[in-house]
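Complex shown without one protein chain; remaining protein chains in place.
This part shows chain A:
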């Protein structure tokens, strides 16, 4: 478990030099050398704060570098954070915030929903991100990823990965299955997280606005495949994502996610029950539904998300989007690249859980 705690900080160090120091300082504090008082105060700040604050879950770490003088920081930090928390509460209570046409609530996503997902991302799945520099700093781009894991946690983790690691603070807008928008509560959260329906109209509108769009073209075939077929890419839909990218002239960024396949090993599929409930599949795993809600806890696998080299699409003539042959070729190219990277990452992986 000690290993598991260290790894996220290693991630942090690679992502920004500023965080490196507090991580070390915290280590010093726990060894009872250095300045334990300051460290403890800072730790308390994290606990006192009752409201969803401006800072993410590891706030006790990321706040410190901003206040360098040793006395000033704790008071100023506490005050500022309480104030910003209350200002946030005030805006939420009075409805004084903006959402975009798709219902994306950036403030809520940044300050609450991401903070809820981040512990899962950092501490539970210990996601390692590679190739984040392949995502352009501006302009539209289409991230195409493999899909697995029975529940679409991989999409959410990919969103956290882009949100937390990309230097230009880009937000990933995921395209989700229509089932997501039928289910109560789920549809509300999905819209607020910036997801929208996987259809050409929405994708083109988002790409046209220069957004970063994420799509998992395998859909239910990928996410609901049996455990035995793990890391075998399914058919990539009808290649609609390629024609969308071609029409908008945005690059396609292949993305390979390793680790999501093993979170719920699907050993069976209760098809009748699925039909009754209107779901595309009803997973049976070694623990679900036998252990009830406890069985719905995913296995704590170690994840790697690798963003690959962008495949440019702006060199093609406008009528290329109507060319089925080119579309199939490009679809295959993207698929091959993801599959290849998956195998490479699997070879490098030491174990499923570490």
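Note that in this section a residue touches a chain if its C-beta (ideal position, glycine included) is under 8 Å from a C-beta of that chain, and two chains touch if they have at least 3 such contacts; residues count from 1.
The working rule: contacts and distances are computed from a predicted model.
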| item | value |
| --- | --- |
| Per UniProt record, name of the chain withheld from view ["Multisubunit sodium/proton antiporter, MrpD subunit", "Putrescine transport system permease protein", "Pyridine nucleotide-disulfide oxidoreductase" or "NAD-dependent epimerase/dehydratase domain-containing protein"] | "NAD-dependent epimerase/dehydratase domain-containing protein" |
| Of A:133, A:178 or A:314, the residue in touch with the unshown chain | A:178 |
| Residues in chain A touching the chain absent from view | 75, 78-80, 82-84, 86-87, 89-90, 92-103, 105, 178, 181-188, 191-192, 196-197, 199, 201-202, 205 |
